[in-house]
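My structure is below; once you've seen it, I'll send some questions.
Removed from the display is one protein chain of the complex; every other protein chain stays in position.
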């Protein structure tokens, strides 16, 4: 009403939407679960980037992590599919409608164990998707068994020791052909947000391995995925500040030794190097870094590898602009003459 | 009979067996198929190493390649299992009887496509097995579709172009933790035999990627897996000569810049380096080499990586010496007192 | 006196020896002479060097099912020649490679030795090409022996080889050389003869997989995810060819489809469900091992109500089994495919024509029911060459079922719920991403009618009950069986799929040779419609003919039918991996009839 007292303008993004419009249902995860912090950063990133949630597809497998898509972007369609198979479901969905933006959330069990094959092939295809692994080194939803990213030698609450070396999903993703590979920590708000925003601007597979402690099952001594351990051993590769194309280039970040990566959509990503000679377009250097830090029992974080111009899978399929989902009978059914011609050939 | 004319002594190995004892059934593969040459080398290697075929388990998935186990070591039990799942079957078999030696034969489709997940986890476990991928860049048995090791840009006979980059199974195996990783070419008798003999002496996962042209479906222009192409582009990393512990150390090989690797069973493997600084115990160097050669469109061959002392999976399980398969009722059924104790605890 | 237009030729070769062209030319030349034919390839599970048998049946009455007995054997394979010859009925004819000396084996057959190597050396100077060209010689010999017009053979060869002048010339010469050799060396035989008829006009020759592929193209498939497997691969591979040719947008040259060779069948069905969920008409094609691997996703699709089409070109079980042997062995497993209470509709094409039409219909059915539809073809139907009337262009536009558009969104308003039965047919309205319709979150069974997460027992049970009602609705959407009632027939026969042609032939045998009239119901879909009940009720005894050991369709029928009807049913089964033949059915029925 016109005579209502004026309230301070609600903060909105470039689409005129407030942060709340990017939220999802109430979480049913444990209080303090790293996955919830990641959910928050996803909300922030889509809000800050001003993405239309109706243009987003949310996909997941099964696990505590895979429940997350229900907790952000209520306006987006979501699909909690089966264990380890998010990659194929996402691939199909993006073929049906390549104009969408896909975000897939998985767990280290979902991706590294049962889903390892699909993970490999999604990376190889460079499907345009933000593929987040909420990595807690255990199977949260089934009560804490070791996952393939559990640290060698760490001890579960029941006393069983993990004898196997962890998979390094980032090193694998780089080897397999993903065009954007990063790692962060669920508790590192700033870095995770920057990486997510950069991923939103990238077209191709963005594998983001987010160390995300399971407070219930994996927050025990011996596990490197617990909060305390990670905080001590978290080697930050570089601070990431993202400059989206719809904002002023004038972003606060410290000058210094930077690598300016041109993103797919024309925006730029600046990486502040800690290692003097680090170059995110050099695969070997990235793998080197990952092996080196891993050998020291540390986690490298940051964006390890970017290949902004690598052709993504949907583009390579040379599909018509209208999403396949919306083609009409006329567009998908050749005329009778074609059938006649085919029949003639078989007579 | 004593009065029979003396015949020249049949050539036998240390077990007194001739080469024929190591053969299998007649091959049903195409004449000229690379897989047949590999079969021959396997026969040679087991013969020369004097392995008791009754102590060998032959395992495979499905494909032309996976048929091969029927064509060697008739004395060994063999299991042609399901597509892509040889790794799990082999794992189970080795748990049942860890005193056996396992040889698994797979194809690039069997391993790189449907079997990618099991491949990863077998490598990670370092299961003691000689895991041979007969790699022809196509699905032979289903008539020539592209496999995940097909070269990017190569054209199948039906004109379809492969848009995806090939998986490098060796680089992946190294990343995943296999303790012996090599590549050879089915037509390179000497190198392949040496590698196989070295693998026989190694305890742990030996991943051997053998480029093996499919003469029927993949021997066309544009494919790098055809004989002609491979011969031209085959970059030999080093000649491998193996000195098994039951033969004289006095083996013919040229001196020079060599790396002497001590094998699991005490025998030695000498690598003749082409690259002056190559060291098969350095993961990063191996990955580097693979990336570099791949970038140049070449195949590196040779033994890329060896970690002779890495604990293998069956050892880590700390099983009794008698194979589990042969334990008696007394050994596997605790006495009644145990049941009584358990019942008391539940009263 | 000679047998005219009613005999079976079997060519025994080795696979990879290039006999396919010769066999198809032979087949087609008979077809061109107006005589109904069918061709069946019995091939081994390897690529080259193992025995293969190609069987051509010519039959003036139009029987195109397999016939057990071979009348004329072309023995090119030394490995099987002896057994092949020994298994012939007396009085039959053998054309063979001279060095095999097969004539020594029996004296109750007619033998025609041909020195293939000698002849080929004369017509083909390039030694490397001789292996390929050699087979054409037996076509020439047969043209002479069977009185097939050589011009028809040359025409068929042209059709087969297209615009390859060099190949045409070489093969044409071999053909003529064979003809010449036979003319000069064999007295004109009267045993078997092709005479011109007028029974193939308006007919085509095609494999079921190619027919299905055409159906998929005209059915508007947009996303195809597949993994190679025999005997399914030729379906998606044909489809790729058709799509690339006929489904590129005229203006932009871009594709109105996406085809992906997935990394395995789990990924293929995952892509299908992802695509179906996001609004594509998605499909995959596989065989039994793939169906097994797709089980988990199949259950999800049933509960989450996602459309998609699975072509199951059946082969015998299990994996590592005999991929080149046919069966109708996945009926039960596909209908029930997944853990938990799950049912899937099956379409049962009984001809190559239905491979085409049911492929088209399957997409509509799947979207209208919002569930996976299995099209149950098999190796015999899919990979063998069948005569068929030309296919009919679809007369209705594509039906995408209940997809919310803006008008419907306005109409339903807040009362819309993704899993709410607003129309009383148990089929809810679905909402696609990237439209004005409301979004929702898709899960398996943990939801209420509004698609909100729920673990409530009543929500779960209500949903299960609605899904059961939806399966009843399906009965009104699936194709009804084809029923042929005979006056006074006490016996009914139920068959389906590739058993159909043999069953029809068997009915003629029963009537003509044994005086037994039978009625016939050809199932075309599961769930069953009331027609089946009616049919059984009308007859005293009903035989269910299937190509599996476990009477699988009968099993499904027993689960659904009233017990009083079940008492009338029994099975005639054929399950040795070869296509079923009429005589086996006839014998099976006679045995059960106590005759």
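All chains are identified by letter, namely A, B and C, in their written order; residue positions are counted from 1 within each chain.
Heads up, the rule we're going with is that a contact is a pair of C-beta atoms (placed from the backbone, for glycine too) under 8 Å apart; a residue touches a chain by one contact, two chains touch by 3 or more.
Given the structure is predicted, the values throughout are model-derived calculations rather than measurements.
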| note | Contacts of the unshown chain among the visible ones are A, B, C
| said: For the chain not shown, which residue from A:51, A:141 or A:173 touches it across the whole complex? | reply: A:141
| note | By the document's definition of touch, the residue of B:30, B:64 or B:89 touching the omitted chain is B:89
| request: Identify the residue among C:130, C:144, C:343 or C:368 that touches the chain left out of the display. | output: C:343
| remark: Across the whole complex, the chain not displayed is touched by subunit A residues 28-31, 62, 64, 67, 80-84, 113-114, 116, 139-143, 145-146, 148, 158, 160, 216
| field | Footprint left on subunit B by the chain that the document does not show | value | 25, 54-55, 57, 59, 69-70, 74-82, 85, 87-97, 99-100, 117-118, 120-121, 314, 317-321, 323-329, 331-334, 336, 338-339, 342-343, 346-347
| query | Can you name the residues of subunit C that touch the chain not displayed here? | reply | 44-45, 287-289, 291-293, 295-296, 298-300, 302-304, 314, 316-322, 324-325, 327, 329-330, 332-334, 336-343, 443-446, 455, 457-458, 460-461, 464-465, 468, 548-552, 555, 558-559, 563-564, 566-567, 569, 575-578
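As a convention for this text, only the chains that are shown with their structure count from here on.
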| Two chains joined by the most C-beta pairs in contact, as defined above | A-C
| query | CA centre of subunit A versus CA centre of subunit C: separation in Å? | reply | 43
| said: Distance between subunit A and subunit B based on Cα centroids, please, to the nearest Å. | reply: 36
| field | Multi-partner residues of subunit B (at least 2 other chains) | value | 113-114, 116, 148
| remark: Within subunit C, the set of residues that touch 2 or more other chains is 263-264
